[in-house]
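The structure appears right after this line, and notes come after that.
Every protein chain but one is kept in place in this view of the complex.
Let's look at chain A:
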Amino acid sequence: MSKILVIGEISDGKLNSGTAKVVAAAAQIKGDITVALFGADVSAAAADAAKLDGVTKVLKIESAANANPLAAVYAPQIVELAAGYSHVLFPGTAFGKDTAPRVAARLGVQQVSDIMVAHSPTSFDRPTYAGNAIVTVEAPAAPAIVATVRLASFTAVGSSANAAIESASSSAALPSHTRFVKLEAQKSERPDLQAAARVVSGGRALGSSDAFKIIYSLADKMGAAVGASRAAVDSGYVPNDMQVGQTGKIIAPELYVAAGISGAIQHLAGIKDARTIVAINKDAEAPIFEVADFGLVADLFTAVPELEGKL
């Protein structure tokens, strides 16, 4: 039977919502599931992880050195911990993408990036070419399979379990070549883009950060998170953590509203799993309409406020 080590992620002291989706991927592989949490004090996150359905054990690896998620510092500890496990799974987030390859290389294995489906303990589907070609890969089982999980492909497991929480420590030598300086986090009262059921995104058409207000306002009316195209981020209308797409966040909301976004392949790569896509664009030929469930050819500066008013 597989023994699966899930590397949990902590955001703002709490368990990141992606961890429950990585556990769902582990459940698809089938096996005994342990969640490992690194940090200075991970007790709150550990309590949440212990509730995730299918998890049998939660390991806390707490130390001052682990206060910030530095790949170079976590990797040697994960490599040590991985002994005896058949799989080491990471969330397909910036944290997971930064850390997993460092672990895979140390273990001498090729990594499977962005698992969408586990057909068996060693066979997986993953996206390439911005999601336009899905490859089925077979990974050698030994010494271990190291992978990241494409979060948009999995539904979070429930929270009715009661796994054991244990402390673990590591004797791995930790490097001093990498030092955390600061994190400038965007504080927002709005739902988290990666977990939200509804998302409203704006593109280059908005033209300024001031004009983006109509997008925020519609989102607030709908209880939605706010996203953006690369062009809107590059132009400085919104911060980088709002980018949706191949190289931004890959999301799977129930409802995605794209206003003034053309629908480049790189953007579409981030929204393919949205249940319903609504596009508002003044160009009837915009490629976004090829994937939209509901398309409206209109000027967003009138259509977006009108939509807000009529909801």
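Going forward, contacts are C-beta pairs under 8 Å (C-beta built on N, C-alpha and C of every residue); 3 or more make two chains touch, one makes a residue touch a chain; residues count from 1.
The rule we apply is simple: contacts and distances are computed from a predicted model.
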item: Name per UniProt, for the chain absent here [options: "Electron transfer flavoprotein subunit beta", "Formate dehydrogenase major subunit", "Tetrathionate reductase family octaheme c-type cytochrome" or "Transcriptional regulator, GntR family"]; value: "Electron transfer flavoprotein subunit beta"
item: Full-complex contact with the absent chain, from A:L37, A:V149 or A:V278; value: A:V278
item: Per the touch definition above, residue among A:F154, A:F212, A:Y237 or A:F289 touching the missing chain; value: A:F289
item: Candidates A:D41, A:D283 or A:E306 - the one touching the absent chain; value: A:E306
item: Option touching the unshown chain, where A:Q28, A:T56, A:S217 or A:Q266 are the choices; value: A:Q266
item: Sites on chain A contacted by the missing partner chain, in the whole complex; value: 11-12, 70-72, 75, 93-95, 97-106, 108-114, 123, 127-140, 175-186, 194, 198, 222, 230, 233-234, 239-241, 246-247, 249, 254-255, 265-266, 272, 276-278, 289-298, 303, 306-307, 310-311
